[in-house]
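I'd like to ask some things about the structure below.
All protein chains but one are shown at their positions in the complex.
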Amino acid sequence: MAGKLQGIFTPTLVPLDARGEINESELRRFLAWLIEKGVHGLYPNGSTGEFTRLSLEERRRIVKISCEVAQGKVPVLAGAAEANVRDTLAACEAYAGYGAVAVAIVSPFYYRLSPDSVYAYFAEIAKHSPIDVTLYNIPMFASPIDVRTIQRLAADCPRIIGIKDSTGDLSFMMRMIAAVRPIRPDFTFLTGWDVVLTPMMLAGCDGGTNASSNVVPELMRQVYDLTKAGHYQQAMQLHTRILELFDAMLLPFEFPDGFRCGAAMRGFDFGRGRQPMTAAQQVDRAALEKVLRCILSDCGVVDPPASGCAPRGGSVQQDRIAQLALEIVGELEQRGVICTKR
Amino acid sequence: MAGKLQGIFTPTLVPLDARGEINESELRRFLAWLIEKGVHGLYPNGSTGEFTRLSLEERRRIVKISCEVAQGKVPVLAGAAEANVRDTLAACEAYAGYGAVAVAIVSPFYYRLSPDSVYAYFAEIAKHSPIDVTLYNIPMFASPIDVRTIQRLAADCPRIIGIKDSTGDLSFMMRMIAAVRPIRPDFTFLTGWDVVLTPMMLAGCDGGTNASSNVVPELMRQVYDLTKAGHYQQAMQLHTRILELFDAMLLPFEFPDGFRCGAAMRGFDFGRGRQPMTAAQQVDRAALEKVLRCILSDCGVVDPPASGCAPRGGSVQQDRIAQLALEIVGELEQRGVICTKR
Amino acid sequence: MAGKLQGIFTPTLVPLDARGEINESELRRFLAWLIEKGVHGLYPNGSTGEFTRLSLEERRRIVKISCEVAQGKVPVLAGAAEANVRDTLAACEAYAGYGAVAVAIVSPFYYRLSPDSVYAYFAEIAKHSPIDVTLYNIPMFASPIDVRTIQRLAADCPRIIGIKDSTGDLSFMMRMIAAVRPIRPDFTFLTGWDVVLTPMMLAGCDGGTNASSNVVPELMRQVYDLTKAGHYQQAMQLHTRILELFDAMLLPFEFPDGFRCGAAMRGFDFGRGRQPMTAAQQVDRAALEKVLRCILSDCGVVDPPASGCAPRGGSVQQDRIAQLALEIVGELEQRGVICTKR
Partner (left out) sequence: MAGKLQGIFTPTLVPLDARGEINESELRRFLAWLIEKGVHGLYPNGSTGEFTRLSLEERRRIVKISCEVAQGKVPVLAGAAEANVRDTLAACEAYAGYGAVAVAIVSPFYYRLSPDSVYAYFAEIAKHSPIDVTLYNIPMFASPIDVRTIQRLAADCPRIIGIKDSTGDLSFMMRMIAAVRPIRPDFTFLTGWDVVLTPMMLAGCDGGTNASSNVVPELMRQVYDLTKAGHYQQAMQLHTRILELFDAMLLPFEFPDGFRCGAAMRGFDFGRGRQPMTAAQQVDRAALEKVLRCILSDCGVVDPPASGCAPRGGSVQQDRIAQLALEIVGELEQRGVICTKR
């Protein structure tokens, strides 16, 4: 590949149609819009793209579409993790053929593996991959990749060219960079934690793969540009706004459902996700939409809601009354006091 | 289905051939041996069966083979979790057709879902499944299923007939049984924690899906029979022996590699697992084989090693010198003091 | 000392008067009642006794009182952990003088120490203590003591004669016993997890230090006697009842406030604890009292409430409506919709 990965790589959401199938035309329209809004690259099959809820064939189809829409205008970093080394390598081969610039491979998940096993897994893939590989560290969901293991992989495997880290831990980022840069100046560091992109870049990080860039690609791009130009304080002011948006989409919902909701407000039909929701969760989603509309209209990217917005006093505010009322109803039902079902 | 699930259900290991493919003839021979040794049922596609490292097609093939070998002599409880509800329901349909008595479905993994989402997921599957469903709770690897959620699912979904719990937490088992038995006397409780089967049964549990029964099926059966007959103290004495074996296979290795090693000693060719190993891990495995042979010969199921066995003084003893020596070598290499690679 | 520690050691609660001082006369009356109800020993200054909320002088006074009430009729195991080794040794000396049979020392807390440091701490104390020492393992609150460290301490320190483990993890108990009994047949194992005393004893445990024995000493004694006599199933039936009581006192409250509430129902004035409570928490406590009275009257130790008891359907049931209502009120207040304060 030519040049280092840097900038904002959007871990793209996947629109589904009424039958729950990939909505290809909407996906193409969405990806083109992201590129137009200024993101530096596409990153299909990440956690935001719910790769674990797709079939192997669907994951391929999504990368193929992404490469077609990107057409070399922006690079595609393709999530390529499959059930085992052999299937992963087959995906690497396919994605190289489609024109992806590199693949991202999440650390083994379900089983929590030791550092030695994490090393063996990535070393084996790197040995045979026909395309550059970036590690993907997300200890919340998958086996952690520790600093020593990253250092060993960087030293031993030229095919491994970078890491995407989703911990949001700035000290960890600094430790990684201190351990790897001296031996691999070309190594790329990307952060998956949207709200601290500026400090991460100040610490030496090359950019981010940020779920929020599905919803406000122009803002994430602006944060990146301001930071790159050394305007750290202005960038941090934007971060405060992004934090409010991020928390509203992240905290009260199953990831990435709040982000699907936010991206839909930008004019795309994302349909319903594949994880079923209870009635209470659907009520919450309606409440989110109103809050999101208020935040997004503050950001100047959508119109405010007709009913107006309450003044907001911090990032932790959220509508709890509806939820509490539903809990009471559930409680009364369970005791047989009332009956709302059927 | 006729009658409640009870007894020892072996979460079957999968033999692989030299190319890493399912070794079908060895699998058939192994399953037949387990049945002959007295296990009450087969449980393919569990965590021990490394279902996440297989393809969708491989998982189907394994259930088909298991049903063919079982031939109605013992029930097959088939692991049916796929990437999403639709694919899972397709697997349920297929497994019903093969003759499985029920399916086991692990709680959603990778993403850690809230109790409400776990409820919605299982309720949706139960609504459409053509075959009885057992929940599979393994919070170490997947979203936890809490007592209240189990109670709600048991109350709302007649298709859900039981739960396999792998926490090994006796208080949790007692809480589940206290919450569910009064409303669903038919509900089955199985434990996945081998070393406390007897106390779990004393608390009301119906049996176990125990990885150790791949290695010492006759001992696990004996523990079950002794417990069932009320000979708790004799059963606990056997447990002490099983604990030593279990810890030797579990603690120093990535699960289920130590169990593959143990089962191989019973005369089956399991090949190498799909997760790559470092050189150091392969050395450890050789050390394990010797320890296992000693424990298994004490149990009377294999011959002792030619070189004899050291006296053992507790369950935490393990060979550490080889490991430490290797760590030193690695440390010296990293500093450039010595060089052992190629 | 003469003979091994065994049986039910009550980790005694501390009654406080209206000014928040130790209510000495009530404490004496309470301790005498416990002995009369059949507990095998007293264990002042445990977690249930809130030793961290007392001053050094208060801890001494409580042990002195306990020894005076016990008068050699039952042994006193005195919690002796102080801020550092020197102060702890001074407490050991004092407690030996008061007539305690042994001291219990919790693993260092606040800082989470490594196994080596935990070893060094206990080894240093054991070297100088004039009285037998039991280790106290409660990883929820203090540095964990792992199996290897227990084994090393048992091997190296004759002064250390046992361990109280509050994990409730049966596998851990089995591992400890397997590692220590062969080298120290005299070593005592006590469990601090009330609801699994019978299985723990089946695994070789000598008894328990159970918070519930402050509330239902006669039931805990009965469980112990039934288990000792080999009537495991009858003992387990009692455990189901104790589990309901235990969870009602443990889950919705700060430990040990629910137990203070339960013990008060047996006719003692415990006063208010030293940890302040919010208004909402005080409402919860009133709800608990009604539930406890129902459970305790089922156990035959108190009269049922005048208003009668709802039928109970499992151990997780608890009154949530009052709590939810209060949350709503709080939510509305926070938004400035209503104002209840002042």
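Lettered A, B and C in written order, each chain numbered from 1.
Everything below uses one rule, namely that a residue touches a chain if its C-beta (ideal position, glycine included) is under 8 Å from a C-beta of that chain, and two chains touch if they have at least 3 such contacts.
A quick note: this is a predicted structure, and the numbers were derived from the prediction, not measured.
**Student:** Which one, A:V180, A:M220 or A:M249, makes contact with the chain that was left out?
**Tutor:** Within the whole complex, the residue contacting the unshown chain is A:V180.
**Student:** Kindly state which of the options C:L56, C:A229 or C:A286 is in contact with the chain not pictured.
**Tutor:** The one listed residue touching the chain not shown is C:L56.
**Student:** Among A:I22, A:L56, A:A90 or A:L243, which one touches the chain that has been omitted from the display?
**Tutor:** A:L243
**Student:** One chain is left out of this view; which of C:I62, C:A142 or C:V215 touches it in the full complex?
**Tutor:** Reading the full complex, the residue touching the unseen chain is C:A142.
**Student:** List the residues of chain C that touch the chain left out of this view.
**Tutor:** Touch set of chain C with respect to the missing chain: 20, 47, 52-56, 83-87, 108-114, 116-117, 119-121, 123-124, 140-142, 254-255, 274-278, 280-281.
**Student:** Tell me where the left-out chain touches chain A, residue by residue.
**Tutor:** Contact residues on chain A toward the absent chain are 147-148, 151, 168-171, 174-175, 178-180, 182-183, 193, 195-196, 198-199, 202-204, 230, 232-233, 236, 239-240, 243-244, 247, 313-316.
Just so it is clear, only the chains that are shown with their structure count from here on.
**Student:** Farthest chain from chain A, comparing Cα centres?
**Tutor:** C
**Student:** Find me the chain with the mean Cα position closest to the mean of all the protein Cα atoms on display.
**Tutor:** Chain nearest the centroid of all protein C-alpha atoms: B.
**Student:** Taking the mean of the C-alpha atoms as each chain's centre, how many Å separate chain A from chain C?
**Tutor:** Centre separation, chain A to chain C: 46 Å.
**Student:** If you average the CA atoms of chain A and of chain B, how many Å lie between those two points?
**Tutor:** Here chain A and chain B have centroids separated by 33 Å.
**Student:** In whole angstrom, what separates the CA-based centres of chain B and chain C?
**Tutor:** Chain B and chain C have C-alpha centres separated by 35 Å.
**Student:** Considering chain C alone, which of its residues make contact with at least two other chains?
**Tutor:** In chain C, no residue touches two or more other chains.
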